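For reference, the structure discussed in these notes is given below.
And then chain A:
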Amino acid sequence: MGVEQKLGNMGVVTTRLEQLVNWSRTNAMWPMLFGLACCAIEMMAAQAANYDMSRFGMELMRASPRQSDLMIVAGRVSRKMGPVLRRLYDQMPYPKWVIAMGDCASCGGVFNNYAIFQGVDEIVPVDVYVAGCPPRPEGLIHGVLTLHDKVNHEKLSKWA
Partner candidate 1 sequence: MLVVFFILAFVAVGTAVSMLVTRSSIYAALFLVLNFATVAVLYLILGAPFIALTQITVYAGSVVVLFLFVIMLLGAERLPGGESLKWQRLVAIGLAIVLSADFGVKMIGENTMLTSVTAPPEGYGAPAEIGKILFTKYAFPVEITAVILLVAVVGAILLAKPDEKPSVREGLRKKMDQEG
Partner candidate 2 sequence: MDSIPVSYLLALSAVLFVLGILGVLLKRNALVVFMSLELMLNSGNLAFISFARSFEAISAQVVVFFVMTVAAAEVAIGLALMVEIFRTKHSIDLDQMNSLKG
Partner candidate 3 sequence: MIGEVILEALWKGIAVLLFLTAGFAYLTLFERRVLARFQVRLGPNRAGPFGLFQPVADAFKLIFKEELIPSYADKVLFVLAPIITVIPSLIVLAVVPFGGPINLFGKMVNSYVADVNVGILYISAVTSISVYGITLAGWSSNNKYATMGGLRSTAQMISYEIAMGFCFIVPVLLAGSMSLVDIVQHQNETMWYIFMQPGAAVILFITMLAEVNRAPFDMPEAEQELTAGYHSEYSGMKFALFFMAEYIKVIAVSVIFVTLFLGGYHFPFVDQIPVIGPYMGPVVMLAKTMVMLFIIVWIRSTLPRIRYDRLMAFGWKILFPLALLSVLVTAVVVLLV
């Protein structure tokens, strides 16, 4: 959503640009501090010394949705939280991605009841689902890398 609309189809140049931009987006993907429940603890563990997501340039957890690229929905989303989550998602600037971390965020998990959204994909579009209750930090990192893979295959025409 930046300058790319104006570039149009410029063949090799745009392909190179596409690679460069995708590379930069994967390497500087700042997640939003969005811990909800149990998975947030494992997300913190993934940030911490043993797993160290900062290797991928992801330690700059932004508290403000305006400055984040990636929303890791770590935990169950209740009916009360859902609208808040959507508002935060709307406040994030494009391009933005969502990882549904854990079973609760992916599909409701064990909480199949009135209070919990049966998967955060009912509220926001999800790019990567990470299974586990809660997923191990390795699982989250794998999810992030899967997302990187996905971003790396994004086409310039899709950006705008």
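The working rule: a residue touches a chain if its C-beta (ideal position, glycine included) is under 8 Å from a C-beta of that chain, and two chains touch if they have at least 3 such contacts; residues count from 1.
Keep in mind how these were chosen: all candidates are chains of the complex that A comes from, given by their letters.
Just so it is clear, the structure is predicted and the values come from calculations on it, not from any experiment.
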| item | value |
| --- | --- |
| Touch-positive candidate for chain A in this complex, from 1, 2 or 3 | 3 |
| Complex contacts: residues of chain A adjacent to candidate 3 | 1-4, 20-21, 23-29, 48-49, 52, 54-57, 59, 62-64, 66-67, 69, 91, 93-95, 159 |
